[in-house]
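Yeah, one chain of the complex is gone here, protein chain that is, but the others are all in their spots.
== chain A ==
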Amino acid sequence: MGAGHSHLLHRPGHSPVHALPPHCKIAATFGFVVLVVATPREAMWAFGAYAVLLGAVAATARIPAGFLLKRLLIEIPFVAFALLMPFVAEGERTPVLGLSLSVSGLWGAWNVLAKGTLGVAASVLLASTTELRALLTGLQRLGLPSLLVQIASFMIRYGDVVTAELRRMSVARRSRGFEARGVRHWGVLARTAGALFIRSYERGERVHLAMVSRGYTGTMPMLDETAATRAQWAYAAALPATALAVCVMGYAL
């Protein structure tokens, strides 16, 4: 979390997509992904249509294709898995480039690849147009328990503080000539972890004290009441609504 709360995926901007309330975007993304997953894998053209839809969203959000493609790399482990499927799956076989591959495996691989890629691309789009903090408040508005949201917010806020503490402890260790080299030194590292836990725990108590002193009674006041307007909902719904049309046609044709 080096660069502010603009996490790794976030790309600040002022496009209409950036400006949408986070809960609208989360709901739209979720709806889109559900529809993609529900589409029969035989309707290959439908996945092309989905990709075009996402391309349109990316263009509206002014997210360059290169940025998006680079973030899609998270997907690579799934791709590897998908590529294995035609080789290992059972059942009817078909020759492809001189290799005998499983038909159901090929369909399976296509299914994983197409749906996975679309799902990841949609999530990357959401993440690159929404700040981490806004994602959390969006989830809270959509009914995620406030306690979970609080915990996640504290992780964002204190991630750096704890990391800095850890770094200071490591500097202190090394200044006294200690380098962790192998199993013999794990004891020292374990004690560091213990000390870090105690420090974090004590910090937690002091933070709690400071919160109570400012009137905290157990629930976080909901700031930034970004109630979405009907127009914003409609705008966000454009993506899942079009996807629904595609999905229905996928079944019909």
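Here is the rule we go by: contacts are C-beta pairs under 8 Å (C-beta built on N, C-alpha and C of every residue); 3 or more make two chains touch, one makes a residue touch a chain; residues count from 1.
One rule holds in what follows: contacts and distances are computed from a predicted model.
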- request: Assign the chain not included in the display its UniProt protein name, restricting the answer to "Membrane protein", "4Fe-4S ferredoxin", "Ring-1,2-phenylacetyl-CoA epoxidase subunit PaaA" or "ATP-binding cassette domain-containing protein".
  value: "ATP-binding cassette domain-containing protein"
Message: One chain is left out of this view; which of A:L209, A:A234 or A:L253 touches it in the full complex?
response: A:L209
Field: Of A:T60, A:S104, A:S123 or A:S153, the one touching the omitted chain in the full complex
entry: A:S153
Residue in contact with the excluded chain [from A:A19, A:L69, A:L84 or A:V161]: A:V161
- prompt: Residues on chain A that touch the omitted chain in the whole complex?
  reply: 4-5, 133, 153-154, 156-158, 160-161, 203, 206-207, 209-217, 221-225
